[in-house]
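Note that this complex is displayed minus one protein chain, with the remaining chains in position.
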Amino acid sequence: MTDTARSSTPSVAAAKHLKRRRAADGRFRYYGLGAILLALGALAVLVLTIGSQAFSAATYHVVRYDITLDPAVIAPEGANRAEDISRNVEGFYGLVRDNLLETFPEADVDRLSRREVSDFITRLAVLPTARMVAKNPELVGGPITLTAPLNDDLDLYLKGQGVRERKIKAGAIETVQAEDGGTFRVSGASAFDGVLAGLAVAGVDRAADAAQMDVLLMAGSSTGRLTDIQPGSARMELLTGRSQDFVNARPTARIIISAESERTISDRQIAWVHALKEMGRIDRVPRWTLLTNSDSTYPELAGGLSAIVGSLLTMLITAMVAMPIGILAAVYLEEFAPRNRVTEFIEVNINNLAAVPSIVFGLLGAALYINFLGMPRSAPLVGGLVLALMTFPVVIIASRAALMAVPPSVRAGALAVGASPMQTVFHHVVPLAAPGILTGAILGMARALGETAPLLLIGMVAFVGDVPTGPTDESTVMPVLIFSWSNNAERAWEPLTSAMIVILLAFLLVMNGLVVFLRRKYERRW
Amino acid sequence: MDTTQGTPAMIDDTLVLPRTTDGAPRIDCRNIKVFYGEVQAIHDVSMSFPDRAVTALIGPSGCGKSTFLRCLNRMNDTIEKCRVEGEILMDGENINDADVDPVLLRSRVGMVFQKPNPFPKSIYDNIAYGPRIHGLANGREDLDAIVEKSLRRAGLWDEVKDRLTAPGTSLSGGQQQRLCIARAIAVQPEVILMDEPCSALDPIATARIEELIDELRNRYCIVIVTHSMQQAARVSQRTAFFHLGNLIELGDTNQIFTNPREKRTEDYITGRFG
Partner (left out) sequence: MLQQLGQLPMGWLLIALIAVFGSAAFFMGRVRAERLLVATTARMHSRPNYHGYYVAMWGTIPVVLVAFAYAIFAEDMTRSQLSRELPSSFAQLSPAELQSYLESVRMAAGTAASASADRVFLAITNRYLELRGFLNAATLVLLGLLAAAGIFFAQRRLKPAFRARAFVENGMQLVLFLCAGVAIATTAGIVLSLLWESLQFFRVVSAWDFLTGTRWNAQTEAEFGALPLFFGTFMIALIAMLVAAPIGLFSAIFLSEYASPKARAWIKPILEILAGIPTVVYGFFALLVVAPGIRSGSIWINETLIRLGLASEPVLAAQPTSALAAGLVMGIMVIPFVSSLSDDVINAVPQTLRDAAYALGATKSETVKQVVVPAALPGIIAALLLAVSRAIGETMIVVMAAGKSARISMDPTSDLTTITVQIVSLMTGETGFDDPKTLSAFALGLVLFIVTLAFNVVALRVVKKYREKYD
């Protein structure tokens, strides 16, 4: 065998494989990249869906009602004390309903239509105004502008969710003639070409039956429903407003794609809400009530205040119990514990506790605190104690890491000047480890703040309409409120739930931001 | 077996040519500069490595000898900030060219590291790993043969032939290092680089490795980085002295150790610094 043969043989053989190996090498890298992108993509989808939903719930529509506070209704004889006024929901509500019926006289014909128009506002939505009037009794008898949130379904409709519709500009209307049976014939040269085309497109697009779709024609604050649509004319049933409004107008046609029986709002309600909007009585405003109201069965009134306060109270209890116990336990294990079986057993316990499913802590809480010790259900006190048991192993693990990072030279230095071991630890080691301990504690608290399952088991899932004032009051917390809201059937709860999630995530973000800040500020490499 | 006499000999099935200290250069380095980020670690080094001879690179810690060694099989590619300039010619081809595949290059230039680093696999799989990835063996028998031959050449066969399935990490330190040498041989390289191969071993294991290097030089071009001047004197035919990233002196080992031309070389080998 010659020299060249010896050296070239392996290379030639290797070169043959090389192309295949290089290809495999490239593929492998893309698997990794793909995995990262999948994970990040999932996160992005989650954040975007919830974020966009929450964004739509960040504002809502309110309606203004100009009413006169008739003393006979608001403060009748025998019930005119402040607390009577603030409880007089029915009276205020009646004034608002009268105002609506005045605006839309066509609704004041039968019970059904009166119900349709009174759906615009929830009875309880007048409560803030009632309380305000009760505080300022001099307002009684005078005019006042009452602002109340619009019904959640109509709110969603105005935001373009819930009801699918196509908006088309119709051609100019020339004549409007009354017909037998109260309908009108509206005509204009090829006024409805666009509408017919739109109907055809919607019929094909949505695979829906064009005959089932309602077409509403709107001019100013007047609205009619079209039937028998021809290119040049159509029959119109006036829903609200005056027929003259359509003469010489270029009205807007709305093709409502979902059939009336399949939606929660009627054609008339759509007509009225547009009329109110046309009158300038509807505004889209930031939904501060999400932070200032407590839970409600009506989505347009519901807010997270009681849950936020409940969460804060619960966290307060958790912090008061878990942080001292966790930190002191860490000090013991890291600085004083002898290396023996007891210590080892404690350490095994801590490591395992940190991995026990949270729901098991809920079972412990239900059995120990509620059944055995007879503590109240649904209370932040019990919730806080349950979460404290869950959190303190996390605090211990983080605190131990922080204590371990303090170099032995610090201890040696303190001991050398005659400090006792206890003084050494509490005067020198713990202060140096404090930022690390604190960040660990905050991270543990952040985890507890997002916890849901154990709190369900101790009854914190009940509907709580009042803001809790102490740790033994009935209460709920933010994640549980999110859970309860997500169980509600009405569609309006979806964006609201997302908004509550964003509030919860904001709290978590602040806590994590604090951790990052503390780490940046105090991070120290020995 | 002593192969210093000037006649060709057959070892195993390979023809072995007589050793010369000035054999044909296997690797020829021209103006090598190495940078770590902004810091220049190697300054304009040119030298060549003869075939079938051991070249020792000596010098104080941090003088760049390991960095220079790692240029020869482009191991520096795996370090993020490292940049190599200059030409390293092997068979007339610059190995730093963009179209040279480092994977292929490394199958021709094997390497043995400071600390024995067997894979956490069986002894057999450790040796067979290289031939497998490069597709050097046709079937199991062929692979068995390569493993046996490599272990024999590394002088480890008799010690491990009965426990080829035992994990490589179960061997003693010296055996592990010979296993790593066998692993490098199994890919049938032309050059073997050794980066302080004995620094983690006891004197007896070191002696064993040194014997092995002496045997191997009949087939390969060997470059060894060493801290120990005695070792350089014992195993190498040529010695290069590095200092602060510069090649100070290059010559026959005898000459370097008995009659250095440079003052700094003399200071170093007489133990004035380093």
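A and B label the chains in the order they appear, each numbered from 1.
Here is the rule we go by: a contact is a pair of C-beta atoms (placed from the backbone, for glycine too) under 8 Å apart; a residue touches a chain by one contact, two chains touch by 3 or more.
Every value quoted in this text rests on a predicted model; they were computed, and no experiment measured them.
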Of the residues B:Lys121, B:Arg152, B:Arg208 or B:His227, which one touches the chain left out of the display?
B:Lys121
In the complete assembly, which of A:Arg22, A:Arg81, A:Arg115 or A:Lys135 touches the absent chain?
A:Arg22
Selected from A:Val89, A:Leu124 or A:Val360 as touching the chain missing from the view
A:Val360
Tell me which of A:Met236, A:Ile257 or A:Ala329 is the one touching the absent chain.
A:Ala329
For chain B, residues in touch with the removed chain
73, 75, 78, 80, 103-107, 110-111, 113, 115, 117-121, 129-130, 133-134, 180, 183-184, 187, 193
Touching residues of chain A against the unshown chain: what are they?
14, 21-22, 24-25, 27-29, 31-36, 38-40, 42-43, 45-46, 49-50, 53, 324-326, 328-329, 331-333, 336-337, 345-346, 349-353, 355-364, 366-368, 371-374, 389, 392-393, 396, 420-422, 446-447, 449-453, 456-457, 459, 461, 479-480, 482-483, 486, 494, 497-498, 501, 504-505, 508, 512
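Everything below uses one rule, namely that only the chains that are shown with their structure count from here on.
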If we count contacts the way the header does, which residues on chain B are in touch with chain A in the complex?
13-15, 17, 101, 103-104, 107-108, 133-136, 187-190
Of all residues in chain A, which touch chain B in the complex?
1-3, 6-7, 9-11, 13-18, 21-22
